[in-house]
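Omission of a single protein chain aside, the complex is shown with its protein chains in their original locations.
A, B and C are the chain letters, set down in written order, and residue numbers restart from 1 in every chain.
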Amino acid sequence: MAPSSRTDADALVTSDNPEHPANLIPSLCAKFWTLGWVTGTGGGCSIREGDLVYLAPSGVQKELMRHTDIYVLSLCAQGDALQKQQQRTYLRAPPCYKPSQCTPLFLAAFTRREAGCCIHTHSQWAVLVTLLLETQGPGRDKVFEINNIEQIKGFGRGMHKIGNLGYHDTLRIPVIENTPHEEDLTEYLEAAMEAYPDTYAVLVRRHGVYVWGDNVHKAKTMCESLDYLFQLAVEMKKLGLPWISEVTRIGPDRA
Amino acid sequence: MAPSSRTDADALVTSDNPEHPANLIPSLCAKFWTLGWVTGTGGGCSIREGDLVYLAPSGVQKELMRHTDIYVLSLCAQGDALQKQQQRTYLRAPPCYKPSQCTPLFLAAFTRREAGCCIHTHSQWAVLVTLLLETQGPGRDKVFEINNIEQIKGFGRGMHKIGNLGYHDTLRIPVIENTPHEEDLTEYLEAAMEAYPDTYAVLVRRHGVYVWGDNVHKAKTMCESLDYLFQLAVEMKKLGLPWISEVTRIGPDRA
Amino acid sequence: MAPSSRTDADALVTSDNPEHPANLIPSLCAKFWTLGWVTGTGGGCSIREGDLVYLAPSGVQKELMRHTDIYVLSLCAQGDALQKQQQRTYLRAPPCYKPSQCTPLFLAAFTRREAGCCIHTHSQWAVLVTLLLETQGPGRDKVFEINNIEQIKGFGRGMHKIGNLGYHDTLRIPVIENTPHEEDLTEYLEAAMEAYPDTYAVLVRRHGVYVWGDNVHKAKTMCESLDYLFQLAVEMKKLGLPWISEVTRIGPDRA
Partner (left out) sequence: MAPSSRTDADALVTSDNPEHPANLIPSLCAKFWTLGWVTGTGGGCSIREGDLVYLAPSGVQKELMRHTDIYVLSLCAQGDALQKQQQRTYLRAPPCYKPSQCTPLFLAAFTRREAGCCIHTHSQWAVLVTLLLETQGPGRDKVFEINNIEQIKGFGRGMHKIGNLGYHDTLRIPVIENTPHEEDLTEYLEAAMEAYPDTYAVLVRRHGVYVWGDNVHKAKTMCESLDYLFQLAVEMKKLGLPWISEVTRIGPDRA
């Protein structure tokens, strides 16, 4: 169903409500810019509401984005996978930009994980963690693992599971290799989602991280917690502290 | 004494005065978010005015909090300890949130130290200091100590004591072990308060720090000074500089 | 063509449009100040529109600049090089400032690279990268090289070339030695532009970096991406990670 006119299409991104996705994506991206997550037009953010997906365009300065820059895509969630892909159409496109190369990766989170929001950052801490893992050699460089840090409790146990990870649980974030063209990451991202059915995030080596959640609140707070853990992990490495520990002490005395 | 209606309860968090606790907690938490103290809904802040305790709820994005999100609890400071605990009731609860797991820890500061404000941060510097202490081995990992740094003068000598620490005094902050459930920290926090009767803060290993003070001004400025010292201590460790020194030089010449 | 009066000259820097160069330079410089790029009056920014060049003055606090502080210079793009230089006149000068010593360096970007905007930062990451290169010894200290990092895709292939660098391409930024007087850098900057015809940036040892682009958008986003890479490179050095790697893995398995 394509809108009958440009006016109808623009109505999809026009609202007085600051919580409307077309308003929220620019305000979130401006915040992410101050955190160093979307430097130099890198990274991005997408929100799904029912069948509609709202997307930042390619190549925009993230702290300057406006609601008029937003793409709206219909997921066309009926039919089989191939049909759906063929039917997907942009209900609204901004006049001056191209679609983001991240689009198929965001869609993977929406269709395979029922996510309501997906965030992609180029955070230096994420990149450094993947570089540090790379030095561990084959077999040990495909997953970031950390345990016994309170902030781990910021992550859900997984789709359709109740509650969050516990303090002693090990958080595992799979790492996929980067590809020259961002859309080519999609199959590897989807494979990582299958291999790690409970993960809410996938690291991309020498590139950044994709984080999603059931809604904006969950995607954003998990992305913040993860960036916190990546930064902490880099500082721990500088100080010679291991990411995984056997510590299970409870209480003031270990005697 | 429960309020007779929702309207009465909402009056407890409604004020034009920016210094009212229900307005101050959101503005403080927004500031703390920019400092990296309350990332991803972690950490929090509570203010006591007489018998009333104002609390941020669980799971809220700290930089987006509003006065309508605030809980109000009556301390019921009459009667013995058990009676008091049983009588404590929420005079006002926000419609969409659960109470914070930090509540009993904040209450420990209010009832045992007569504090007017308690701040809980997940600052990475606090976490790193507890990790560095952990490498010192049993017996040396239960207290953070630093001396001969001017910022130490930002701390009071202790409850009911006059004046602040001096430049040459050693600041000591006890460290307790983390527990899977945050409310289970309470007994260990209280034990640390007894063991260190003059402290205004307790570190929680791999988790963060609790800092309190007679009022908002003192709790906030001590929390800032402490975070400054934690960050300095981590940088000192990277540069091979010890936290404790014998330096007692005064004046320009040591001859 | 000199303006007939001060009023005419001031009209060159007076506009309600926030995208007018006289408004944009102050807002960009205020943003750069928060990034640590133009600390203590260091660094600067210039925009060219057709024959007109808009310049920040010397010695101004960059986060406090106003449109009335802006110089306007005519490029006089007709005639041979000598004629042009002699004919260049300030169409508008602010009452209280002197022209920036960076002016001839900005002009080099405008005349030799057809740039629309040039940014000069004193970023500490840029300075540290040049210091780290210096330790490599003669022959290896004249160019910064990094590859296999996604953010490299933020750079254009070069003037009159289509598209951006790829993920596996090596980004090369030439380094010139600093001179006591900033304007004396011009000939070396121009020599580096000739030696590296595709570069959009030149590092100045122990000083900072010059970055330009076809327009403000491209200059600013390339400058951000470059600063990101400089910071990443410094952190990589601290962690013992090399800037150049042979990694060409694509996909999840290297077997």
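Simple rule for what comes next: contacts are C-beta pairs under 8 Å (C-beta built on N, C-alpha and C of every residue); 3 or more make two chains touch, one makes a residue touch a chain.
Computed from a predicted structure; not experimentally measured.
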Chains on display which the left-out chain touches in the complete complex: B, C
Among C:L12, C:L55, C:A192 or C:M222, the residue in touch with the chain that has been omitted: C:A192
Given C:R48, C:H67 or C:H122, the one touching the chain that is not displayed: C:H122
Contact residue for the chain not shown (choose from C:S15, C:T111 or C:N178): C:N178
Footprint left on chain B by the chain that the document does not show: 148-151, 154, 166-168, 217, 220-222, 224-225, 227-228, 231-232, 235-236, 238-239, 241, 247, 249-252, 254
Where the unshown chain meets chain C, residue by residue: 36, 39-42, 61, 122, 124, 127-128, 131-132, 134-135, 138, 142, 176-180, 184, 188, 191-192, 204, 206-208, 234, 237-238
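Going forward, only the chains that are shown with their structure count from here on.
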Chain-level touch network, classified as line, ring, star, complete or other: line
Turn needed to bring chain A onto chain B - CA fit, degrees, nearest 5: 90
CA centroid of chain A to CA centroid of chain B, Å: 32
Rounded Å distance between chain B and chain C, as computed from the means of their C-alpha atoms: 45
Residues of chain B touching at least two other chains: none
